[in-house]
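Some chains have been omitted; the remaining ones sit where they do in the full complex.
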Amino acid sequence: MTPQTNCAPELLVQTWFNTDRPLTLAGLRGRVVVLAAFQVLCPNSVASGVPQARRIYETFAPDDVTVIGMHTTFEHHDAFTVPVLKAFIQEYRLKFPVALDQPNPAGPIPHTMERYKMRGTPSLVLIDRYGMVRKHAFGAVDDMRIGAEIGALTQESESAALTRSSAA
Amino acid sequence: MTPQTNCAPELLVQTWFNTDRPLTLAGLRGRVVVLAAFQVLCPNSVASGVPQARRIYETFAPDDVTVIGMHTTFEHHDAFTVPVLKAFIQEYRLKFPVALDQPNPAGPIPHTMERYKMRGTPSLVLIDRYGMVRKHAFGAVDDMRIGAEIGALTQESESAALTRSSAA
């Protein structure tokens, strides 16, 4: 696993789907969080990133591993309306929470994409129980490896994660 | 091949992309025409219909076989704007002409979809050199079979098609 131990920046979200109330990383402390960034007209997001996010969601217990879809883009801003995202979620039968990244009036890169320095979509970010970024990948990622990495993260107790983090 | 010999209804189009001027089936008489109906948020269109249309376009000589993408839908109408289709065409690098089906103010089914009695997307319609519908399929279709059917249609001379059609 890429030895990244940065604290995961809080999400900045314009609109949430598939959840009663907004989610925050702070509120998810104690769980492993998978942040799957995608864009509905990006071929690699649709062919690889989104289906993989769905497989992660179906593989792990939701109260242990929380999958969040994050729609984000640095282009085609006039195309991505709330009805587009709603229709996409319905057509692809996504069950996990999906967020629409918060636009930045000052430029084309929305806030969450900027905070995480994402290079585009699909991007996958694994956050451990203590809120640290443990992996950040751009493009297609192997299912076997992602499964292994999330599986390993779920075995860390919250206290162990704390110890590891303090030592880092 | 399904023995369909109906005359192909003319296309009704709101906006054309990837072409200098509107196309008409009348103007394409003498060529084989492949009408590939899709919807940008429909999983089967994106995973199967659109890539197959692209393979048809890459396999046959364009002055012999004309591929037309037709974006059409009976739902999510608020989602499908011109910028969405523009972004899709750019992201998926489509080179063949794409039409946006003409909405029907009287109901959810746009005009071309209605004229062709399409059941949804993806739909594939093969039209022979004389303007007759020779195949109309809904859902995923085998590449080998479609290749064979288009290959056979290209071997019909215009006059032969005429003869066949008169005899029918």
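Here are a few things to note about the model shown:
A and B label the chains in the order they appear, each numbered from 1.
The criterion applied here is as follows: a contact is a pair of C-beta atoms (placed from the backbone, for glycine too) under 8 Å apart; a residue touches a chain by one contact, two chains touch by 3 or more.
The structure presented is a predicted model; accordingly, all values stated were derived computationally and were not measured.
This homomeric assembly is drawn with 2 chains in place; in total, the structure file defines 4 copies of the chain.
What we mean here is this: only the chains that are shown with their structure count from here on.
Chain centres here are Cα averages; for chain A and chain B they lie 37 Å apart. Here chain B touches chain A in the complex through residues 40-43, 46-47, 75-76, 78-79, 81, 83-84, 86-88, 90-92, going by the rule given at the top.
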